[in-house]
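The excerpt is restricted to a subset of chains, each kept in its original location.
The letters A and B name the chains in turn, as written, and every chain counts its residues from 1.
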């Protein structure tokens, strides 16, 4: 019954999410030995202006 | 002081959320014996394209 919550910066395509969900679920099935149908993967797209690293918003990080 | 985080597929109406919040809070008050005012319920609407079950995006599940 794993629940996997994935927060990433916005911009991933639906195809990337499809592949990520498959890869994570494969790992849970093969390594974690859980039934495939019982794996939930929830994605959350986070804007860079909502994600700070080292005290700085990621949306402002490469500004000069 | 319960904090309840509810992730559901998008599409619930405000009226459904109103009723869900009330029902969950009632349960916390009556069963959990907590003060009603101290119950927080936070809803998050998740697109089906952001929710995978069994390694497949829910947005693509009933496609043929």
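In the analysis below, a residue touches a chain if its C-beta (ideal position, glycine included) is under 8 Å from a C-beta of that chain, and two chains touch if they have at least 3 such contacts.
The shown structure was predicted, so the numbers you read here are calculated from the model rather than taken from an experiment.
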| item | value |
| --- | --- |
| Copy number across the full structure, from 2 displayed chains | 6 |
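Just so it is clear, only the chains that are shown with their structure count from here on.
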| item | value |
| --- | --- |
| Chain A and chain B, separation of their C-alpha mean positions in angstrom | 20 |
| Interfacial residue positions of chain A with respect to chain B in the complex | 14, 17-18, 21-22, 24-26, 29, 36-45 |
| Contact set on chain B toward chain A in their complex | 7, 46, 49-57, 59-60 |
